[in-house]
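Complex shown without one protein chain; remaining protein chains in place.
Order of writing sets the chain letters: A, B, C and D. Residues in each chain are counted from 1.
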Amino acid sequence: MVTRAARKVAGLVATLLATSFVIFGAAYAAPGDPVTFLAGGKENLTPEYLAAIRAQYHLDDPFLVQYLRWLGDAVTGDLGRSLKYSDQVADLLAARVPTTLGLVAYAAVLFVVFGVALGALAAVRGGRTDAAVVAGTTFATSVPPFVVATGLISLFGVQLGWFPVGGGGSLWHLTLPAITLALGALAIISRVTRQAMVEQRELDHVTVARASGLSERLIVVRHVLRGALGPIVTMCGLVTAGLLAGTVTVESAFQLSGVGTLLVGAINTHDFPVTQAVLLLMVTAYIAVTTLVELAQPLIDPRARSGA
Amino acid sequence: MTVVATLPSARRPLGFQLAAALLVLVVAGAVLAPVVAPYAPDAVDFAATLSPLSPEHLLGADQSGRDLLSRILYGARTSLIGPLALLAIASVLGVALGTLAAWWRGWVDAFVSRVTDVMYAFPGLLFVVLVVAVFGNGITTAVVALGLAYTPTIAKYTRAIAITECAKPYIDAYRVQGMSGLRICVRHLVPNMARSIVGYLVVLFGEGLMSLATLSFLGFGAQPPSSDWGLMVKEGQAAMVQGAFLPVLVPGAAIALVVVSFNVIGVRLADRLAARRP
Amino acid sequence: MLLDVKGLTIEAGGGRPILRDVALSVARGEVVGLVGESGSGKSTIARAVLRLLPQNAAARGEVLVEGADVLTMDAAALRSLRASQVAMIYQDPRSSLNPVRRIGDFLTERMVHTLGRTRKEARVRALELLAAVGMREPELRMRQYPHELSGGMLQRVVIAAALAAEPALLLADEATSALDVTTQADTLALLRAIQAERELGMLFITHDLHLAAAYCDRIYVLYAGTVVESRPAEALFADPRHPYTAGLLACTPELGDPRPIRPIPGRPPSLDDAFDGCPFAPRCAMAGTACEERRPVPVAVAGGVAACHLIEEGAPAC
Amino acid sequence: ATTKAPDVAKLTLVDSTPKATGALEKATWLLGEEPGTLDLDGDGGTPNRTITSNVCERLMQTQPDMTIKPWLAEKADQVDPTTLVFTIRKGVTFHDGSPLTADDVVWSLQRHAGDGMNESDEFEDVAAVTKEGDDQVKVTFKKANALFIQAMAGDAGIVLNKKVVERLGKDYGTPGHPDACSGPYELGEWRSGTEITIDRHEGYWNKDVKPLTKAVTFRWADDSAMVNSLTTGAADGAYLAETGPAVALAGNPAVSVAYGPTTRVFVLLPTDRGVLKDPRIRRALSLAVDRAGIAKSGFAGLARPWKVPVGAGAWSYERQTFQSAYDRLEGAPDAPDVEAAKKLVQEAGSPRTPIVIASDGDQARSVIANAVVDAATKIGLKAEIKTIPSSEYGTFYTDKAKRAQVDLVPDDWYITKSDPVGFYDNALSGSSNNWVGFSSPEYDALVAKALETTDAAARAGHVIELQRRFTADMVWISLVEVPSTVVLGGKVTGPPASMTYFGYPWAADLGAKG
Partner (left out) sequence: MLTVERLRKTYPGAVAADDVSFTLPSGGSLGLVGESGSGKTTVARMLVGLVAPDSGTITVDGRARGPRERGRAARLRRAREIQMVFQDPYVSLDPRLTAAECLQAVLRLHGRDRSHAAALLDRVGLGSREATARPHQLSGGQRQRLAIARALAVEPSVVVLDEAVAALDVSIQAQILDLLAEVRRESGVALLFVSHDLAVVRHLCEDTLVLHRGKVVESGPVARVLEEPEHPYTRLLLASVPKPGWDPAQVAVIRNGMPSTS
């Protein structure tokens, strides 16, 4: 168990290193001198300015040394200075992370609660309910978030005026974005729940439980849902991790000032220090969440505790 | 990430037929755009600015008075070829990598898995975003980058089914007959996985279409004056302020309908596959 | 009669019913064998006793347990029947247990929720039962998960669970087929001991004719959803009356008897194969025109019944 | 249903909204986007300027009627054509309480003039900035420049607290750091990504100015969010750069929309890269492009076809003369003259190289770009659109390589100086904005002469001649004029409607309705 966790964490670190290397190395993949790339579309490139960039990125050192420096700086919280905002990247992030986290958390609550409930309902009720849930969720996964966002804004924001449009901070502000973000996820979770429960329900041990006279409610909760928990939790974790990236679209569509909009802005302004930092942050969060989910598996499935 | 959930086989195939019909219509529209589109996709007609549904403009017109129906028809080309190209890239690489990993196992598998893990660690569109950040915006960059981003997904999927498939004695039988590994993989293993992979690709197609549209919406993908659907939504947003919803609604609905159709078909294919497996 | 199945017909789409007009009975303290090839409907009969019917199936006839018809009883009665009158043991013990729950939970859950025992009582009783089925270290077993136990041990757990409610009727559906021959012998010995001690009625389902002969008092032979012959075990073996029974015996290799086997031609019918006459007629070497056209009715033969036109003609009912 | 577009011809342009009388605890003002920095030497974007105009002050100040008057400078004396002396007002204090000195002025002007600074081009003719005694600063010029004084009302004239800026170094202008200015408002909290608040500076040196609003909070939103926030009362006002929201808001009783004079005109800037090097092609395009259509589609009717590159807001003198000269101008008709244009194209040898038009995908620019493609196609030319991210659009003015990728750049152009002369130097031979390589010694001489001419009528004559020459060669192709627009929520009033909000402390006029 402990060695398992240790190995997982080691794998996590290795993946993180590799991804950070990709993020860092990307600047070198760009055609031309990295310094011009890193300077972005900035006007009036003075020699001092270029020198400053060279210094910030230690461009005169060997590549690997540069990378390690950059990584060291990043680990200690020094993510450089934004080219667009003259501000420290770390400060920019710090100001925006709460919005993004709030959004993801809100969406996660929504999709877990409603996704599992809908999926369970479909699996248990079957028939029309099932068909309706399946059709609804198939549709929900098929409408791109930015279209959903546009629709929600125009309906609930503009036409009905129930929700504020733009701005941020309060839970109220985050509601429409969170719904948008949660919608696709909700569909996935409800399908996984439904699928897992249907599969569980067909297993012999459920029949055995039924044949022993247990009530249907007990069978659904104790056996079907319990057995389906593994895939459900795994998927919830993966989807939550994926939501981090989903915020890019949703925040842009709702004009929320979070990490996602920062990223889009940074790319459009060739603000590479910010791009790097946001990517690093999102990837780290993603890997952390997925690793956590994997580590949680043995808690759900005793079979995962022993063995490889 | 994608989940292919299977649905009860007792479902009426009506949805499936509708979806197939819609797709046929869209593909035909894309191919025949020059013939059937009432206007050129870029034809500006200021007299028709933000025209509502009308006989002249069946689906209305955008801010520049460009006919939305014509733009949708022409846009279907980019919007369909884009995902097709990216899936072509992703499936060639992914199937090769996945099969390789499943067949040779050992360090080859470990290596391939590590590489795909790193790619996987870039959630959603982030890898594409990185590539776009470095190589600049544009549909080609977006397609290639998305192709690479989808590679690990397909590789993982292929690896999983290849491992199940390799465990089946008929593969052993080929080996016992003296067939070379390469030949077994290329001639027998891959063809036998083809159904599953194609079913998966159908669902991925919808997703790819959506991803590309999202990129265009964010300004990273197709660039004006292309009539890519995602871009049309982006451009149409300005019209919403003026109370005109068609420029957003029409391309938004087009994306949603096509993706729904692919999902309906994909899910049904997955169903059929699941039913076939003993 | 403990279990009395009368005219049971179960249809679930397909070319023919899964079961047609099945009559079967089990008395208290009796071990009744049910043999037949795959798909002949053995499990369906057992499941029907608990009213676990295939989806979209229509059942006709009567399944009487202690005189009460299972097919028509209300939900509460059904739950109580399942909880305390009839217990079932399945082929694969590993899949009969919820892999994510402890052995202890498996055993106590039903006692707490169906028999209304307290947790404590249930635990004590579970330990007793584990000891009764010959498990060492019952305390430890209670804490373990199914994957930590071998197949033989799991089947004992399943048997223990079946005994929890002191049922009168035990349905053993291929209860030992997944086990090794030596483990199978152990498990069968245990089942036999328990059955004898508690005077249980047992419906013992197997596809192994020799096992049925060695283990059961009475045997029903099933073919394509119909009972073709039902006789006391010894009689059935010594003098099979139905050509199918005879064919089965002739084609099963026997350890002590190196005579060449004689295969039955053709293959067991699937659900899609419909018959106007005797379902075995297409594979029967002696089939005549009557066999093709008319469904044979069961006729009395020594110790039981057999459903064959040839018997009708050759030996009128006695 | 589309909101009915207002008819521009019937709009009344006002300098200011009705005067405010009531005090206001707090107002929320909307911007198009978050400012990157409040150090205008680094970046002088619209949101940056809109905020900073209330916080930082200049040597001169533009008034709502677009005239300028001395401000931090008590007076400005043109000692001789190449010497200008500013007398610094006494008693001015920065927000940290320290007095504003001649040293700060010299230091500030030198900072603005520095390499890579945003306003450095205003100082091209400046030879030196020196301190003359305790309260005087002398600017000497390489050659006469009558517009420098105008520039001192803009960002180039901002006086910064040397001590503070030097202390903050790179952090000056970023969130979490104070301003270094003397205006009626001081920078309060800047919550990165969320909002910026400016607070009334209670120790403001000028006791004649009494701001009614205690604090102004700035948020940023795109068009639709802006419209919604204003109609629901979540925000109190905004200066609109886009006309779409203005149209949506014009009919809404919850808000008032005021239009003010402007110098802002949408133009096409040609480059010398391809076929547009030929003036005939430029003239042909000008003839063929559908200005009325652009005004309608790109600006929802809140714009009017315009023949010259400067808006009527610059006609602060000799208005009638300018108007009749404007009316006589040809070559930029409201409705396309395709036949004449075709002829010109044929004369030019019907070139086949496609014209590449830049756009960033925003409504106005893309409508213009599409209209140009349409016009070009109609007159036998080829054209295509190349999209550039909005944020990179500005680099066309600085980056030759970027310019080399396109033939036409649609953009809006305004001058902060309310005299058309301030514009026409853009077509001087060798001017950095003269991309197409227009070169005419007579034109250059005329610009110089106009710059030195003080008599209004005479100067107007020079300007009209410059205007004729400029449009004859279509150095730039003018398209439409767009009025300055301010939207106010139901409770507030006061700020100017004209374009002065880039340099005039407009928030000081903002208050509750009487």
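Things to note:
Methods note: contacts are C-beta pairs under 8 Å (C-beta built on N, C-alpha and C of every residue); 3 or more make two chains touch, one makes a residue touch a chain.
Quick caveat, the model's predicted, so the values are computed rather than measured.
Shown chains touched by the missing chain in the whole complex: B, C.
Contact with the undisplayed chain is limited, among C:Leu188, C:Leu203 or C:Ala281, to C:Leu188. The chain omitted from view is touched by exactly one of B:Val31, B:Val108, B:Val144 or B:Met179, namely B:Met179.
Residues touching the missing chain, restricted to chain C, are 37-38, 180-182, 184-186, 188-189, 192-193, 207-211, 213-215, 234, 237, 247-248, 251-256, 258, 261-265, 267-268, 283 (touch as defined at the top). Residues of chain B in contact with the chain left out of this view: 168-170, 172-180, 188, 191-192, 276, 278.
Everything below uses one rule, namely that only the chains that are shown with their structure count from here on.
Nearest to the global CA centroid, when each chain is reduced to the mean of its CA atoms, is chain A.
Averaged C-alpha coordinates put the centre of chain B at 45 Å from the centre of chain D. Distance between chain C and chain D, defined via averaged C-alpha coordinates, is recorded as 92 Å. The set of chain B residues that touch two or more partner chains comprises 219, 234, 237, 240. Looking at which chains touch one another, you get A-B, A-C, A-D, B-D.
Contacts from chain D toward chain B in the complex involve residues 1-3, 222-224, 227, 242, 244-245, 247-248, 290, 292-294, 296-298, 300, 359, 361-363, 366-367, 369-371, 373-374, 384-387, 389.
On chain C, the positions that touch chain A within their shared complex are 50, 52, 79-84, 87-88, 90, 92, 95-101, 109-110, 113-114, 145, 147-148, 158, 161, 165. Per the touch definition, chain A reaches chain C in the complex via residues 203-215, 218, 222-223, 226-227, 229-230, 300-303, 306.
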